[in-house]
Structures are given as structure tokens and as C-alpha cells.
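Yeah, one chain of the complex is gone here, protein chain that is, but the others are all in their spots.
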Amino acid sequence: METPMIYYIVLSLVMFFAGVYGFITRKNMLMMLISIELMLNAVDINFAVFNRFLFPGQMEGMIFSIFAIAIAAAETAIAIAIIINIYRHISNIDADNLDDMKY
Amino acid sequence: MNFLSLFVLIPILMMAGLAIARDMKQIRTVAVTFSTLQLGLAIYTAIKYMAERAAGNAEEMLFQASTIWYEPLNIHYAVGVDGISIVMLLLTAIIVFAGVFASWKIEPLSKEFFLWLTLLSIGVYGFFISIDLFTMFMFYEVALIPMYLLIGVWGSGKKNYSAMKLTLMLMGGSALLMLGILGIYYHSAPEGGALTMNILEIAHNNAIPHEWQYYLFPLTFVGFGILGAMFPFHTWSPDGHASAPTAVSMLHAGVLMKLGGYGCFRVAIYLMPFAAQELSWIFLILTGVSVVYGAFSACVQTDLKYINAYSSVSHCGLVLFAILMLNNTAMTGAVMQMLSHGLMTALFFALIGMIYGRTHTRDIREMGGLMQIMPFLSVCYVIAGLASLGLPGLSGFVAEMTIFVGSFQHTDTFHRVFTIVACCSIVITAVYILRVVGKLLYGAVQDEHHRQLTDATWWERLSAVTLIICVAAIGCLPGWISNLISNSLNAIVERLS
Amino acid sequence: MDLSQYSLIWEYMQPELLLLVATILLFFVDLFASPRFLDKWFSGIACVLLAVVTALSCIPGSETNTLFAGMFINTPMTTAMKMVLNIGTILVLLQSHAWINSEACRVRRGEFYELMFFTLFGMYLMISAGHFLIFFIGLETASLPIAALVAFNKQGGKSYESGAKYLFNAVFSSAIFLMGISFIYGISGSLYFDDIAATASANTALFVVALAFIITGIGFKLSLVPFHLWTADVYQGGPTAVTAYLSVISKGAAAFAFIWVLFKTFSPAPEVWQGILYVLIILTITLGNLFAIRQKDLKRFLAFSSISQAGYIMLGVMAYSAQGLTALVYYILVYIFSNLAAFGVIATIEHKTGKVGMDDYNGLYKTNPKLSLAMMLAMFSLAGIPPFAGFFSKFFIFASAVNSGYYVLVFIALLNTIISLYYYLLVVKAMFINANENPIETIKTGCYGRTGLVVCVAGILLLGLASCVYGYLSGLSLTVGF
Amino acid sequence: MEYTVFILALPLAMFLLLGLLDSKLKPRVAGILGTMGMTVCTALAYLTAYQFFTQPRNAEGVIPSQVPFNVEWLRFTEHLHIDLGIYLDPISVMMLVVITTVSLMVHIYSLGYMHGEKGFQRYYAFLSLFSMSMLGLVVATNIFQMYIFWELVGVSSFLLIGFYYTKPSAVAASKKAFIVTRFADLGFLIGILILSFFTKTFDFATLTANPTAIISESAGATFLGCSVASWALALIFMGGAGKSAMFPLHIWLPDAMEGPTPVSALIHAATMVVAGVYLVARLFPVYCVTPEVLDLITTVGAITALYAAIVACVQTDIKRVLAFSTISQIAFMIVALGVASDTNLHTGLGYMASMFHLFTHAMFKALLFLGAGAIIHAVHSNEMADMGGLRKYMPITHITFLIACLAIAGIPPFSGFFSKDEILTAVMEKSTFWGVWMTVVAGLTAFYMFRLYFRIFWWKDTDCSHHTPHEAPATMTLPLIFLALVTCVAGFIPFGELVSVNGEPYHIHLNWSVATTSIIVAVCAILLATWLYMKENKKPTAMANATRTLHTAAYRRFYIDEIYLFVTHKIIFGLISRPIAWFDRHIIDGTMDMFAHVTQWVSARIKGLQSGSIQAYVWILIVGTLLIATLTICYCL
Partner (left out) sequence: MELLPLAQQAIFYLLAIVIVVCSILAVTTRRILRAATYLLFVLLSTAGIYFMLDYTFLGSVQIAVYAGGILVLFVFSILLTSKPGECTEEKSIKQRILGLVAAIAGAAVCAYALFTYKWPEIETQEIQSINDIGHALIGMDKFQYLLPFEAVSVLLLACIIGAIMIARKR
């Protein structure tokens, strides 16, 4: 393993915060969802990398990643259901249109 | 079950009775019956107390009883009385009694009115019989909150604003108080000892470190002081009293404000004598200012209730002022002043309510010559006024004189100067009282419509006469009450020296 | 793998398993019973099932048990907390009866109850977790289906908007939470709470960042400021029953889980998270109050009120003591009763008239004295006025914080109680004082709703005066070592 | 002599009876009841006086004082307690006699004078209250008891002045009287506090027995350059000055004439207003240890005497004239006390003189007022302009009034001559300056009294076309006659035998040089008055015009009232009360409201946080998290 661990971590950080950026700046809710996937994916990398580089004796991190993927799938399912629900109501999925309730 | 608990139990039964009462007649019957019962109980307690004392019972508090309530925090439901509580209980019972008659015709929602009023009295009674900080504080707050609705629903004028202001400011006081009480609790015992909320035990342990007293004393004193209308936290009082319905003003100014004075000394001074001595000067300045300031403010008010409210600020300021003098005589005077002010201010508010009920104005500029129209009420008003300005033979005089003589026993210039400043209030009081008497009762009838008005009805007379009799009785025979109080103060004063 | 392990699982995980069984039973009832039978009895069955679960499994024992090598922890206190949550859920179910059986919602009734039970299951896991994976799964189980519940109303209203707001906030904060966990994993190499506490080195930036991320994840559920912004919108738009559920059950579970995680996992660095919480509490209470005073919609109003209440709850966490834990659970219990009483009234009135504005409540006392009284008691209890339970819970939670030396913090919290009293009184004022030409007509509450309200009112009146509850909880919390 | 208690109890009972029953009682019954009560009371007082003065003297030749009744009323500290009791010594017994006599006369007189007035019962109730208070004041065993009754007489005075409560001027006068005296009482109270603190007692007997206690106890304590003892006594004197209407606290007394005339006779001429004199006399041994205070008393008295006399010369309201004359005469007594420098019989002559003058003055001044009352009753006016030539219509009044005028002018053999002579002698012995000063005042007295007399009874013949003045009924003339008789004979009472500074008998002997001078001065003044006012003429007007400034100033009482008005309205109300009230409403209350407004304002300003946008929420969430992390890293690591 010549590539130092920190490289992987930086990679995941970039991915995570790209997701954060996307989440904050995309109007389309599906694109926000895509950003979320990026963030979750970045976390998975973290787990796997820590596990591999620091604690190779067990596989806590890797297993966690697997579960995280499963949970991400569940989240996505619900999210898409809700997005479709919104689409039914207002015929678009623009996050900016969801500000009827405020202050 | 200690019989003191009846003070709480009877009002609870009264509430139950009111809840099932169906018409005005039944409501009145219940109210009168139970308030008479309370009065009887208060008198019984006083007599029993004096008999016990006469029999040589030298305990600090009599009729003590204590039941564990919240074991993890060592909170008890603990009751007990000394002379001061006895006096306060009597005062409460009298004013509740008079208040019931003063609100004979309350409209609308009379049942609710009496229910809230009773809840308020539960709080007051409970406060005076408690010797556990927690229950004391709980009853204290119980007494505060019904005010909001009583003023808000049955009040007049800008009642919403006043009710809210009053409630919030008093709650501000109780916020300080809660912190103070918690602080006291967590320093109530020496290292390793069992923490306690019992006032007597805390006093006995005497374990609150001096540096803590510096924080806790102001917290508790100001906390209670707000209710005692201490400058500059008195502004709830004029608005609140002006908007409140008659019986509520009576009870609030007559009894509730006394909770402040009582608490100041039962909690702040009794438990933290060191800080009391070190810091009393700050509060002496505030209360001294209060006394004169309230009186001056009263001089130019035009609303009867405002005048009386500012007068209360002045008089209650005197209570706190005297408490801070930290000697037996002045504190005796303070308690007497509480009693006296309670009675006469209740009388004032009752009369103002009655006059307002007839003329529908409280502006003294719009009234005049009422002596010709309603002589009974006017004479009562004059008597109340005279009591207020400290006429010998009425209760105000004995209280004020005891305070002044007591305060003057200090040998340093600071205390003396402030005593003299406080003395000045008797002149200013005369000014505003006579101003009202002159404008309102004397002189020519201002508004011809007023000529059709009638004098007091029997229930109003009963209410006023009850109070006048008490005011006069204390004024003429102050010895027993003064002894009752000053004997109970010995323990506190000893702690101070 | 020997079978004794399985019997232990049955023994120690009874609440979870029974709850799952109940859910499945409910599922089958929903599937096979006739619609008319369901209209009449379904809510009842659900309540009874939950009550049975509570009675059979949620009575706290006296010992602490762990399963799965520490992944699942069952202490008397957690069992007690589950009981508290069950009681709250039963109350919510009672209050939702009228609404869920209405024409518009009837078709999705089964799902409503099942999702409710599933989220409850998730909370159980959160509470009993001994491992971050379980905790995380619990957290997600407790929040994802709620998003569906929030978006439950399909006809009109803002339910869909609330659902989206809740969900997106939830997934975002759970991503951050996961990031935090991954850092923790990097630091200690294990996600078992005990291991983390044993191996984590507290004074590193990474640990602090991880802690901050984890606090964000849970703080979102608790709606601590600045993670609270979804709260008002979601409460306002969601069905009232779900809002009630969110505001008390979900929040209560999260609070308990929070204290558990902090006490167990981050015990090496109490001063760090106490410092963070110190600021968060002040912000939460103050901002919650500041926003609450200007609300006109009662559900939104209660949202902000619940935010500031969350701040008070956190004082128990700050205390970091058995007393704090007791006070916290007690506070949650009282809070459940008080807040549900308020929501019960709101739900009843909203269901019958569709009105939730504070101005609509003007003069309510004239027409609906009992509802107004219940609402007033709830407001007083929330404001901490004796002799109602809220006073006691506030006092105890302040006491616990003061005991740990947080005088200034308690002082600030106390000052905030004045503001909170102001807005609670506004509701009381609307009902009792304000005049109204055409107040809400007299409403006849259904049997379920009335039962729910009566229980809540009884709780408000008795929980404080009956000291045994607090004493009992106090006894349980002493079994937790600190 | 336990029965003395009834001297107090009886009027109190009458007050309660009449006050509570009020209009349920027929006016006539009420009047008779009250008068009977007072009669019994008077009888008891005379009996007391008789028994007291006839009891054997002790070894020093002093009539021993007695305390027939004393109960503890209120205990303050170990030493300080208010007792209620009866203390009989020569001056208190003398006062008992004076008060009951005048009071009885007034009671009887009022039966006629107040006949048919609304509130007749109330009037008698108040009279009883006043009598009780005044009697209580003089028999007080301790200074605090005195203070108690001091206040009570103040309030009775207030009630009686304001008897015609529908009349705005009466209301204003009653207020003024009460407040001014109340202000003086503040000094009294503080004086009591200081005195009692150092001497550890309120008791007169103890105080006077050891008058130097205050000096020894307060040794070295000074305030603004004067010793504490001086301050205490000066402040107590302030109380006395207020009640006795000494300059500059005299302003209430002329206005107090708004009350019914008999009340003026009783309270504002004979009894209450001399309370100040009595107070100083009571504490005289103590005053003797602070000569500077006695000097102050002398000065105040002398200034007042002259001031009042000058003002009296130009007033046109007959009751006002009498009021200023009262002030001036009381000032005589005060001066007399001031010049008495110790308790030696001779150097302390002023003490006796003062008491003597008090006694005689009470009689003839009551007589004057009652006479004036009869006149007012007859002409329904207070103004001199409405009078003149009344001697024909009201012979009895005329004669009695003349007797009184002669007495006050100091013409022998009327009582005033003897007492005034003693005073002038005492003053002369102390200081020639004050002696001459007081002699001039005595001359002025004679002048204005006869001005009054002539303007009422001579001057012109009244136009009687619409209304003929007629003599008052018997109920009113009887008291006049009685008092006139007393005035005639009182001077021959061996007063010095009974009352003197140290209790030893003192034989009054006229100092002929002083007496002659004063008689000459008085006669000259009377002649001048006769010349000016005997017949209607233009001389007075011409004189007034010649001294316009002085005349106007004197007529306006040297603008003292205006100064007071300025101080009270402009300064107290305008510069203190109103600003305070404003400050309270706007600053203090404003601050409290500001908390609420600030909260609301902040709340409105931060509403943008809750923008409704998911992404904004999330942004705040992540930034919040990062801030938490950053700050924690900065502060905790």
C-alpha cells in the first residue's frame, strides 16, 4: 500500500463537500438527492479506508459501509417517493417552490 | 395531619364547592361559608399559638409537621408557624373575607372568578405556613399566576397590558428566586451533610459560605423584592392594581405584596445573615428611595388606583427598608407595617372599587363632593386615608413609629440619614392623601349625574367595616401584636448579631 | 451459537420483539378484517396492543443486561424510557383516532399505525444501542418513516412540503452524522460505545470535529438551534397527530439517546461536549422563545415552544449526573403529557373546524370550556407554573444543572422562562380574555380523544404532586454508573 | 385621683357615640349630650385642679407631681416604650382647667351658633374628639404620648377647619393646616428619635429629672457644627413652632379661620395653638441645657410677634385680625420661655410668665373669638367693611369684647396686663433689646385690637334697611359673659404660687417701671386707634396710601403665603413630583417595557432565519456545525 491513507481521505472529503455544495446550490430536488448520495458515498470510503489502513484485523468499517449502502438505498426510496408526491402536487420538483411555510 | 394544613385544605374544598355550585346564590353561600371558616381557623391558630407561648413553649416555630415529599432532593411538605406567620395568616383571612363581600356582584363568570381567587388564596396561605423552601416557592408561584386571569378577564382599562406586565415581572422575580433557592439548597449543609430545604435546618446548619451569600442574598432579596414593589422593580404595581378588579387589588396589594416582604426576611435575611449585614446598604438605598419616590409619584397622579398603587410602593418600600435595618424593633415594625398596609390598602382598593362601580371613573378630576352623595363610603375613605398617613389610633401609626424608632437605633450616619429620609414620607403621604380627600370627597359635586348615585350596600358596608375595625383595633391595641412579632424575631435577630 | 443465547435475546429484547409482533398482528388485522370492523375497532386494537406490549415488557427490572457483546444494552432506565415512549404513543394514537378514521385518511390507516410502530421500534433501538451501527439504524428507522408520515395528508394542506423538508434535513444531517461516526471509527477502531470511551483520545481536533458532527446528527432530531430550522415548517404542515408524535415521542427518544451516547461514549471529554452544549442550550432556548412569541399558527407556535423545551431538556444532559438523567426522563414524561394535552385540543378543533390560528381560539372558553381548560393547563404546565407537573420537572432539571455548577446557564434559562410564559399566556389570553364575535362552535369530542385528553390532564395535575414517579425514576437512574 | 382617666375617656366616649350614631341622633340631642359630657369633664378637671393644688407641698415647697394612671401601650426596645398615662403637675393641671373651660364654653356657645347647620352631630363629635386629644396631649406622661395626641389634635383641627367641606376655601385651608403642621411634626418626630436614642427614654419625668443626660450621652456628637442635643431640641421646637404658628410656619393659622368660629376660638386661639408653648414648657429643664436653642426660640418668637402684629394692623377680615393677634400673643409666650434661661425662680421668670399668659390669653382670646362669632352670626360677614356701629345692636357682645380688648392691650386690671407685664419684665431682664422690641409689639397689639374694636362697634352706623343685626341668643352670650368675668379676675389669681419654673411658689410682684412703660405705650396706641377709627373718616385710607408699599405688603402678609405656594406648587409639585412621576412612567417603566420591545424587535429582525428554504436551513446547519467544531477546537484544545 504505497498510496498513503490520507490521500483516500482527502478524496472522500472532496466528494463529501462537493455533495454539500450541490445540496445547497441545486434547485432540482433530484439533484439534491444526487448530492446526498455523494456525501454518503464519501462516508463509505472513509469507513473502508480507515478499516483497511488502521484496523485491518477486523471489518467493522467495511460492514458499516455495507449497512450504510443499504440505508442509503432506503433513504433514496423514501426520498424519491416524496419527490414524486411533490411532483403530483405542484408539477415540478424545484426546492425553491417549497417555501410556503416560513418565518 | 397537622391542623395548619387546613389552611390549604379549606380553600381546596372551597374550590370543589364552587365547582359544583350552580347559581350566584350558591356561589356566594360557598364563598362566605368557607372564607368565614378560614377566618375562624386563623383566629383559632392565633389563639392557640399564644396559649402555647404563654405555656412556655419556646420552640422557634410551633405546630411543626413535616412529611417527606420528594425524597431524592430531601424535599418535605413542612409546615410551622411563628408569630410573624400568624400575623400574616390573620391578615390573609381577613382580606379574603372582606374580598368576598367586595366582589358580591362580580360579573360575568362569577364562579370562575371565585375559583381563581381561591387558588390565589391557597398560594398565599401555603406560602405563609411553609417552612420548606420548595413548598414555599411552589405556593409562591401558585399565588402569582391566577392574577393574570383575574386581571385579564375581570379587569378594566388596559388590562391586557397590565396583566401581562404584572405576571411577567413577578415571574422575573421568581426566576431569580428559583436560582437563589437552588443555590441555598446546594449549600444548605456543611461538607458531607445532608442537604435540606427546611428553613430551620438551613438556619441551624448555618453552612452557606460567605462568598456564596454575596450572590444568593441579592438573588433572593431582589426576587422577593420585586413582589414587594422595590424600586426600580415596582412598575408592575401601578398598572396592575389600576386594572385589577376590586377584590383582586385588595388581595394583591393587601396580601400578595406581603409575600415579598415576608420572603425577604424569612429567606434572604434569615438564611444569609452575613450577606444581609454586608449588603443591606445597597438595598437600603433602593428601598429608601422607594419610600420617598413612591410618595412623590403619588402626589401628581390623577387615577385613584394609581395614587394608591404608588402609595403602596412607598409603604411597601418602608417594609423592606425596615427589614433591612436588621434589628428587632425595626423588623417588628416591618411586620406591623405589612399587616397595617395590607389592611388599609385593601380598604382603599375596596372603596375605590365601590366608588368606581358607581361613578365609572377613577379620575379624581372628574369627581368631587362625594361626601354629600355617598357619605358612608366617603367617611370610610377618609378613615383609610388617615390610617395611611399614620394617624395615631389607626394601624399605620404604630407600624411607622416602630419602624422609625427601630431604624434610629443604628448609630451610624448612613442609617440615620436614610431613616430621616424615610420619615419625610409621612409629610408627603399627608400631601397626596389630603389632595385626594379634598378633591374627591370634599368640595362641590363635580358631575351632576353623580347626585343620583346611592351609598354603600350592606355587603359593601360589611366589607369596609371589617377592615376598618381591624385597622382601628391594631391602632388602638398594638401591644399584643407587637409582642407576638418581636418575640418571634428574637431568633432571627440573634443570628444577625 | 448455542440456544441459550436466543433465550437471552428473548428475555432482554422483549420490548422490541413484542413490538414487532404487535406490528405484524396489526398488519394482519388490517389485511383481513372487514372495513366496518376496522372503522370501529382498529384504533382500539392498536392502543390495546401497545398497552399490552408495555405491560408485558416495559416494566423496568433491576439489572443491566447486554446482548450481542455489548451491541444492545438493556438497563432499567432504558426500559423505563421505553415505557414513557409507549405511554406517549398510546396517547397520540388515542388522539389521532378521529382524524385517521376520517374519509380522507381511512385508506391509509393501516400504514399509519404500522409506520408509527416501526418508528417506535427504531427509537427503542436508539435508546438501547451499545454500538453506533445500531444507533444509526435506530435513528434512521425512527426518522425515515416519519418523513412518510409527515407527508401523510394528500388532500390539500402543506403536508408534502413538510415531508420534503423533514426528509432532506434528515438525510443531510444523517450524512453529517455518518461522517462523524467515520471519524470516531478512525480514532478508536471500534464503534462499540464502551470501546470508544476506553480508547478515544479526547484532546484532538479530529475527535472534536467528530463530536460536533455527531451532535449535529442527534441535535437535528432534538431540533437544537442551529439544527432546528425544519421544525416549525414540518410541525405546521404535518398532520397534527404526527406533529404531536414528532414533538414529544421522537424528541424524547432522541434526548434520551443523546444523553446515553454522550454519557457512555464521550465520557472521556465531558468538558468538551458540555462546552458545546452550553452554547447550544442558550441558543436553543432563546431563539426558540424569540420565534415563538410572534407565531399566530398554533402548531407552528408549539413547534418553537418545543424547540425551547428541548433546550431545557438538555440542561439535564449538562448536569452529567444520575440526578440529571432522572430529571431528564422526568421532564420528558411531563413534557409528553403537557404537550400532548395541547396537541389533543388542537387536533380536536382542527379536525372539526380546520382552524389552527391563535385568533381563531379567541373566546374559546365561552363555547368550549373544557377544551379551554385542558389547553390552559397544558400551557401552564409547559410554562412551569405550579401546582402543575411542568413546574416540578423544570425545578428538578434546573436543580440538576445547578448541582453541577451551571448557575449562569440556569439563570439564562430562567430568564427565558419569562419570555416563554409570555407566549403561553398569549394562548390563555386568546381563549379566556379576547372577545370574539363568532367563536368556534361547541365541539363534542369523541370517546378516544376525550380519553386521551383526560389522561393528559390527569398527568399534568398528578405527576408533580405524586412524588413517587420522580422517586422511582431516581431509584432507576442510580443503577446507572457515572 | 384615678378619676382623671375619665377626663379623657368621657370625650372619647362622646366622640364614638356621636360619630357612630351620627345622623341617627337628633341634632339637639347630640348637642346636649356633647355639652353634658363636657360639663362633667370640666367638673372633673376642676376637681382635679382643686385636689392637686391643695395637696401638701413637699420639703422643697414643690407641689409633687402625680401619675395616677399609666399603662404600657407599645414597647419598642428594652428602654423605649410608649406609655399611655396621666401626668399631673402644675402646668398640666392648669392646662386641664383651661381646656375644659374653654371647651365647655365653646360647646355651649355652639348650641346657638351652629344651630340648624348640616352635620351638627358631626360637629359635636369632632369637638369631643378634639377635647379628648388636647386633654391627652397635656397630661401625657411621655413625649411619644404627646406626639400621639399631638397628631390627633392636628387631625381634629383638620376635620373641624374642613367642617364646611363643600366650601373650596375651607377644604384648602384644612389641607394647608394639616400639611404645614405635619411638616413641623416631622421635625418633632426626628427630634424625639434623636432625643430618645441618647436618653434612652421617652418619659418626661425621667427626662426632666436628668436633663443633662442627652449632653452626656451624646458627648461629642455634632452635626453641622451644632451638638446633637441642640439639633434634637431645635427639631422638637420645630414641631412646637408648627402647631403654635411661629414664623415661618404660621401660614396655616390665618387660613384656618375658614372653620366655624367657635372652633377657631377653641382650637386656633385658646388651646391647640399653645401646644407648642406647652411642649417647650414641658421640656423646659432639658432646653435649659442648650442655651443656644433657647436663643433661637427667643428670636423666632420675637420676629413672629412683630411680624404678626404688623400684619394684624392692616387686615380687614376680623377673624384674620384675631388670628394674627393670636400668633403674636403666642409669640409672646414663646419669647418668655426663650428668655428664661434656667430653672432658677428669678432668671426663670419667663417660664411662669409664659404659662400665666397662656392661661389668661386662652380666656380672653376665646372671648374675642366667640364675640367675633356672635358678630359674624349677626351680620353674616367677616369683613370690617360690613360692620360698624354694632354697639347699639349687640350690647353684651360689645361690652365683653371691649373687656377682652382691654385685657389683650394690657390695661390693668384686666388679666392680660398682669401676664404681659411678667413677660416684659422677664424679657427686659434678659435683654434690653428684646425688651424694647416686645414693648413695641405690645403697643401694636393695643393698636390693632382697638382698630378692630372701633371698626366693629363704632366707625359708622350700619345701614340696617334690609337686615337688623341683633344680639345673639343666650347660649352664645352666656359663655361670653362667663369668659369676660374670668378675664376680669384672672389677673388676680396668685398664679406664681401654683406654677413656676421649679415648682416653688413665686410671688408675683409688678415691676413698675416696665408696667408703667407698657401701660403708657398701650394707652398711646389705643388713643391713636381711637383717633383714627372712632368715627368714619379718611385718615386710615390716607395713611395707607402714604405707606402704600408697606401697607400692601403687610396686607398680603409679606408674601409669605406666595413663597409657600411657590415652593409647594412650583418646586415640590413642579420640580420634584411631576418629574419623578414622569421619570417613573417613562424611564423606569419604559425600561421595563423596553425589555419587551427589544425582545419583540429582535424577534422580528431574526425572522429571516426561518426563510422556508430547505437549502438555507441546511446551510445554517452545516455552518453551525462547523462553527461549533472550530470554536471548540480553538477554545478547548
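Going by the order they are written in, the chains are A, B, C and D; count residues from 1 in each one.
Simple rule for what comes next: contacts are C-beta pairs under 8 Å (C-beta built on N, C-alpha and C of every residue); 3 or more make two chains touch, one makes a residue touch a chain.
Quick caveat: nothing in here was measured; it's all calculated off a predicted structure.
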item: Where the missing chain makes contact, among the chains that are shown; value: A, C, D
item: Which of C:42, C:99, C:168 or C:183 contacts the chain that the document leaves out; value: C:183
item: Per the touch definition above, residue among C:38, C:115, C:329 or C:342 touching the missing chain; value: C:115
item: Residue of C:22, C:58, C:147 or C:480 in touch with the missing chain, whole complex considered; value: C:147
item: Subunit C residues touching the omitted chain (full complex); value: 1, 5, 20, 67-72, 107-108, 111, 114-115, 118-119, 121-122, 125, 131, 133-134, 137-138, 140-141, 144-145, 147-149, 151-152, 154, 163, 179, 183, 186-187, 190, 192, 204-206, 208-209
item: Residues of subunit D (touch criterion as defined above) contacting the omitted chain; value: 615, 619, 622-623, 626, 629-630, 633
item: Where the unshown chain meets subunit A, residue by residue; value: 1-3, 5-11, 13-22, 24-28, 30-31, 33-35, 37-38, 41, 44-45, 48-49, 51-60, 62-63, 65-67, 69-78, 80-85, 87-88, 92-94, 96
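One rule holds for everything that comes next: only the chains that are shown with their structure count from here on.
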item: Pair with more cross-chain C-beta pairs in contact, given B-C and A-D; value: B-C
item: Distance from subunit B to subunit A - Cα centre to Cα centre, in angstrom; value: 65
item: Intercentroid distance (Cα basis), subunit D paired with subunit A, Å; value: 96
item: Between subunit D and subunit C, distance of the C-alpha-averaged centres to the nearest whole Å; value: 77
item: Per-residue multi-chain contacts in subunit C, two or more chains; value: 164-165, 168, 172, 232-233, 294, 422
item: Residues of subunit B touching at least two other chains; value: 168
item: Chain pairs in mutual contact under the definition given at the outset; value: A-C, A-D, B-C, B-D, C-D
item: Subunit B - residues contacting subunit C, complex; value: 69-73, 75, 134, 138-139, 141-142, 145, 148-149, 152-153, 159-160, 164, 167-168, 171-172, 175-176, 178-179, 182-183, 185-186, 215
item: Touch list for subunit A against partner subunit D, complex; value: 20, 23-25, 32, 95-96, 98-103
item: Parts of subunit D lying in touch with subunit A, wherever the complex brings them together; value: 607-608, 610-615, 618-619, 622
